[in-house]
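Below: one structure in structure tokens.
All protein chains but one are shown at their positions in the complex.
Let's turn to subunit A:
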Amino acid sequence: MFAATPLGAMTESGRNCRKTDVGVLYRTHRGVLCLMSGCALNEKEFFSCCQLLLQQSEHLRDGWSWEAVQGSEEGYLRKTVLRSVLADCYDAQKQTETASDSVSPVSAHPIQELQQQERTQPVVATCFHSDGIIGDDGDEDDAVCVLSEGSSHVLQYEYHILYSCSYSAPVLYFRAFTLEGRSLTLEDVWSSVHPNFRHCLQNSPLTAITQQEHPLLGQPFFMLHPCRTEEFMRPVLQEAQEQPRPVNYVLLWLSVVGPVVGLDVPLKYCTQLHLSSLQHSASDLMSSTVETGVRRFARKTCK
């Protein structure tokens, strides 16, 4: 069984869990997990989930850091990634090959990994649509692919995870620059979104990627709108609840929305949540919940 004990058990476990108005908080030897009975996340829970994610990130060298606001508990998770973007020459074959590792269609490497890759093989060049705008589905086949040997288009993506008190949910903000410091436009960014999501998001402005002012930094960022988060998280959380299995809300949410904007969330994150004997079933749970979540997210945004 898990190292965490459910509510109702006596003394020892009574010390290790706490009922909140949105669920039960478990304290395990690996940190705090949250068994959600509702689908809203309050700010304290957001903070706890982030700290747990941070611990795992450090262990996996996944590059996340916590940026605090003037020494308070308020703050956000941050990660910078260097990417060589294969925008429209997306290989369907490659997708099925890498599906078991992650849901991301483009490669995103923390800085160290990319440098390593550069040493062993030439960096993959960039493909952009000739006009930078994504039109109908049929365009994928007609995409102009300019593969220039020896030249690489490396972009710096910066991802922030903030808390929205209005929607009681985490929100993903991001921006991207060329190495020369040119900001990527919304059109550039669209070309890095997985084709399946691109079509769905375009029809639904409120779940689309829009340019917004970062609420703590005041600078322009792109944002994935949070108003539908509760909708697509609910079934995913309910499934986990029926087991019952404690989940890290922020990690679960990130594994659903991250891939939409090319942010990789390695499955290794969830295997750390459980004792080694349960590694296999934990991966199954994560991949099935991620798949369900992704499918539901795509369906909901296509309304």
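By definition in this document, a residue touches a chain if its C-beta (ideal position, glycine included) is under 8 Å from a C-beta of that chain, and two chains touch if they have at least 3 such contacts; residues count from 1.
Convention: contacts and distances are computed from a predicted model.
Looking at UniProt, which of "NADH-ubiquinone oxidoreductase chain 4L", "Trafficking protein particle complex subunit 6A", "Mic1 domain-containing protein" or "Autophagy protein 5" names the chain that isn't shown?
"Autophagy protein 5"
With the full complex in mind, choose from A:T80, A:T178 or A:T210 the residue touching the hidden chain.
The missing chain is touched by A:T210.
Quick one: which of A:F47, A:W66 or A:Y167 touches the chain that's been left out?
Considering all chains, including the one not shown, the answer is A:Y167.
Among A:T80, A:S183 or A:Q243, choose the residue that contacts the chain missing from this document, as touch is defined above.
Spelled out, the listed residue whose C-beta touches the missing chain is A:S183.
In the complete complex, which positions of subunit A touch the hidden chain?
Counting over the whole complex, subunit A touches the hidden chain at residues 69, 165-167, 183, 185-186, 205-206, 210-220, 225, 227.
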